[in-house]
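Only a single protein chain was left out; the remaining protein chains are all shown in position.
Per-chain residue numbering starts at 1, and chain names A, B and C are given in the order in which the chains are listed.
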């Protein structure tokens, strides 16, 4: 794992596995979301705090390629890289790697934006600062 | 809703909503999966039976656009159309519509294939028949 | 099913099944919650509306006996009966029955209360009315 890309480690929980004995593909989005929120915290942006203030970070599009299955006992890490598309639109490049052999398990692009409680586009200062920092 | 496209109705369950008060985007994949499996049953293909026989239908790629949120009390329907890409690769075009005003809530393409327990490509007769039927 | 007890029908969704090929026991709590919220709506109490107003209905204790498994394709219904324990504490007797043979799948008691955003006991008028109605 390249050291300057944010990543966090997970371990498969058995309730995430379905009748095929592998992690159900919908759980990969859970992993990606948790990694994004942890990434955002690492750069000073707290999803829950923003939500309380009425700033909603929302996903507009997800593209994910499933390359390998995850199974009971597997540990893996999920990366997260942020890029800005426009003042109010941003994207995350995220990948999942199996720990045992560093093989890529999934590759995703997640596109999001920021809205207020009425669903209108809203650029929170905290988000703008985030990109300025980069 | 156009009558010759398969669709099933759902109602939001409150545990599917997150701290923003809307259905968490990961649950949309749950809805899509359930609609696909019900569609497959409607054309004679039982996901659980295939799994028991060692034929695994797996998702290789998902693309989903989130257009509108779903909230507590919302009822909605999910469509499912199947198309074949190659002997062993198939895709599903799926859309989610809010019942109250028929507005589109999400639009997705899900690409899948069929493998055996060892992860090798495997074309089950039942799947081949499915397309022959069309 | 005795007609004067509230119940709603469900169908197993395959993502709810785990590697044993049966519905993971944690999902039974999802079914119970959804049935409770639908029951509350049927008597004029909307969980999401209350939440928006800062009235939080919360579960304090759950007891559940798992009697039979649920599998892919199973349809089942979940009952809900409310009783009051004290001005601010109430309980739900809930049962799950398999549709095919009306056999009991699970039996539960769920105990709850009503608090405000600060976690303090709070008896909303709507909840008090609910019991007056009975």
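The definition used in the following text is that a contact is a pair of C-beta atoms (placed from the backbone, for glycine too) under 8 Å apart; a residue touches a chain by one contact, two chains touch by 3 or more.
From a predicted model like this one, the values you see are computed outputs, not experimental measurements.
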{"item": "Touch with the omitted chain, as defined above, among C:10, C:56, C:76 or C:90", "value": "C:56"}
{"item": "Positions on subunit A contacted by the hidden chain, ascending", "value": "13-15, 17, 21, 30, 33-34, 37, 41, 46-48, 51-52, 71-73"}
{"item": "For subunit B, residues in touch with the removed chain", "value": "14-15, 17-21, 24, 26, 72"}
{"item": "Contacts of subunit C with the absent chain, listed as residue ranges", "value": "19-20, 24-27, 29-30, 33, 48, 51, 56, 58-66, 69, 119"}
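As a convention for this text, only the chains that are shown with their structure count from here on.
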{"item": "Self-contact between copies subunit A and subunit B, residue sets same or different by half", "value": "same"}
{"item": "Averaged-CA centre spacing for the pair subunit C and subunit A, given as whole angstrom", "value": "32"}
{"item": "Gap in Å, rounded to a whole number, between the CA centres of subunit C and subunit B", "value": "27"}
{"item": "Euclidean distance of C-alpha centroids - subunit A vs subunit B, Å", "value": "22"}
{"item": "For subunit A, residues contacting two or more additional chains", "value": "19-20, 24, 26"}
